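What follows is a set of notes on a single structure, which appears directly below.
What you see is the complex with one protein chain gone and the rest in place.
So that you can tell them apart, the chains are marked A, B and C in the order they are listed, and the count of residues begins at 1 in each.
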């Protein structure tokens, strides 16, 4: 399991959480693959997972752990107990290429800036070198690459992304590419499954979808569905099923972690807001004519505690206008980490089963699933259960 | 369409709403059977429906309409336009038998008190007489009986309800029965489909389920799922699907209509609270060990505007405790009326198709479905869509 | 009582509300000057008030009334009963000068566009002409001018506003001025008290404050405190009094009326957002270092129903972080109209008592009081009560 964004909050929660699960210090709450009917599949056991990763900043994992302890998310005893495991993890981390528009951000590892400035083919070779060494050093059979880095600056669609041949040519010419696309190409072209838990492009561009198909490598994404959007895609189908007319759906998101800080820049927020808003249109239908708004505000004091307040104005029989309002107060990393673990195990399973291309049964995990049809959470979940059933046959 | 509780808010909304739909003054918002894929079924057209009903009180339907106008639910122009139809409806109403424990309540029609005091067989004969006359007078082929009266006082289970023979014997002995059970027996034994939209017993007792099976009469209930419980059964499956552990679900309901006034009496509220609470246990599973509370408070100033505030405390990965809270502000009658219309049309369709017994495909309409397995709204709705598909084959 | 914005929702509520109060059809709910201890002051009786006004659009007052009936704010019987009064009011309305940046907006009265394009001195003369005629025609002794028009586009501070002499010179030169400033000059220079219930400049510029002082004319403003800001200035002092540290105060306002439509333009919203945000800093102190946000979103389906959701994140003893969140759902015009009535009576009283300049005892009515020191609602209200006591001595 190779984490891109290895020093971030999600990775830190994964590291200590996995330790806690293995030591029996934690119950597998929030972990879908440890519940029925998933438990009956022949998934990779939690004991067998080895964690490594790339990052572009140089702060210590233990400093991220300290922040999560202060925020009341990680238990201090768990962090103490996992100290040796954290040190071993730290030793397995490597600097990753910095995305172009992020040049100059604080706390950077100089090697990341340097690597990010080199031609794409060189970056790809460096990533593959890191992964080969990780596998050799740790006796690993299969690496699943997971993208959990901060949201990238948004990019205009490029012609060279339209098909694989054009993309290869662009790489040959040395045209700069978004870091997430570099990672995705490096993983898929070397036969390593990819999970993109962020709104960044990664394997969503047509050229890389084609690559995954041709090489028969499973991949999935994009943008983990952990909070407000999860509730939205659970509630919106109710209005549709009851014939109630949604007039307005206002969603106000507040968050205070590094993700929030990055999203203050409209360039970085654009993709996320788009994903959060598209789901409604997908569920309520193209003719729904509702008014909607998705706001994301950086509120530093909240830290990793994401709070969303949504207001839904709808019409029922006789023209009566009514409202539903909800407030979701969740811990972002603690919600994301177990889903990442689930997706890694599902990607591993797909690879073992010889399935290539988009893992469309994972749509329920994402705000902007690469495939899977519906944004309706319950439809998506039914599809996941159907996949599980098909594996058991 | 025969409404038991014909002078109440739901019936009043139905009367004027149906008028508005027929005249093109209203859009069919909130009406499931007018949307896809239901529109393709050969349902009874709205134009062909005739409304009659029983009630135990003697206030005028137009006074109920006045209250709904003042509450901002019915449009004054719609009420003016439907005056002639309301007068015709008023002329078709008949006094129904008063339920024993309600003797002495205000505004009663003396004939209802008198009828309720007579032996059950006499009451049944009176009901059948009213329905025969209604059908004859209006050239009606099939009457669907709908129970929308105020919630009855709760009863201890009786041995005589265990099977049809014992029940018939009890009727022969003249043992008093709850009014809803009298209505249900009268309807089912005369081949008339029954919809029970309230928490009262009606056709839920084993003896009457057996009667419906034997006579091949469709029936459904109980307790329309219109507000807080609807949202609950939409949200709770999300926690289960994500492996999140619900610690507490507190639901505080406030309402100010006649229903709320009746529910102030714990005897009347018991069944409703039980239904609202059972759904959670049904969805989260018997081992969920969560703490839950359902409160219903009478807040007169709210009138027909039902407001519910729910607080859900749950645990995710790493033991992190989070919360979701929602406030639902809905107009009770405007939410219920179109569902009643849908159920009448579905019951009519079942009768036309020769289906008898519990209409298990209608589970999504009820807090305490007589059959249908799950309380999960989306599973229930999928079942309804499967039924529609089976009709189209 | 001369209403600038005479065809808007506030004016319409005032017209029918005053009719209802006089006829005993309404209780004086929300009207401060009809409660103790105000009732003992010698205020102008409601019976003696005559309404006239200016507007720039040409739609009928009765169409505004229709919208308010449909929104459940005005009672249909009240509108019917007040028809004659409404017609008389309509006959007393005159076209006012259009503010420069609003040229080209829909529904405009052509005479307003024309008047707004003329030199300021001409506009002032026209306004005075209208007021003189109004007073003569109706036998009125004293006119209070009330500014309740839509929020004006924000303006850069002008040097000519710094003192009265410069301003007079600018008028002489024919330099264009914001419409609210024209109205304020016309009123104050002709000895007519002015109430500015909007965020527009009006009498807030130094030159006009000086004018009011010199002529001894009472005036007050700006920006009526009716909803979210009212609650904010009631709650914020609690945090200060308890030594609790406010980390963040996020306020999300949704509204759907004409005001909301106008505020969609950032130019028009700027002043209002500034006023709503300043109050916090005023109460929590310059060192509070809290994070705050005021959002205003146009949600058409809400109509005149203004909904605000605020989230307050604060720290207590031991570094424990806690939260308070509130949702305010109020009817904008019904909240504003009685305050306007109160302010007109208070302005009239001040004029009778020979008080000139800013009415600093009215600070509790405004988001951005022209004077009065504190934004703390309870301090402001205590000041109003002290004024009343001083009048009774």
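Convention: a residue touches a chain if its C-beta (ideal position, glycine included) is under 8 Å from a C-beta of that chain, and two chains touch if they have at least 3 such contacts.
Only a predicted model underlies this, so the values are computations on that prediction, with no experimental measurement involved.
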item	value
Per the touch definition above, residue among C:117, C:329 or C:371 touching the missing chain	C:329
Selected residue (touches chain absent from view) among C:131, C:147, C:249 or C:377	C:377
Per the touch definition above, residue among C:8, C:96, C:237 or C:356 touching the missing chain	C:237
Residue of B:50, B:76 or B:248 in touch with the missing chain, whole complex considered	B:248
Selected from C:1, C:31 or C:61 as touching the chain missing from the view	C:31
Missing-partner contacts on chain B, residue numbers	247-248, 250, 252, 254, 291, 293, 295, 297, 299-302, 307, 309, 311, 313, 315, 321, 323, 325, 327, 329
Positions on chain C where the hidden chain makes contact	13, 16-17, 20, 26, 28-32, 34-35, 72-75, 78, 230-231, 234-235, 237-238, 241-245, 315-320, 322-331, 334-335, 337-338, 364, 376-379, 381-382
Residue numbers in chain A that touch the chain omitted from display	70, 72, 76, 327
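Throughout what follows, only the chains that are shown with their structure count from here on.
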item	value
Top-ranked pair of chains - ranking by C-beta pairs in contact	A-B
Between chain A and chain C, centroid-to-centroid distance (C-alpha), Å	49
Numbers and ranges of chain B residues touching at least 2 other chains	72, 75, 327
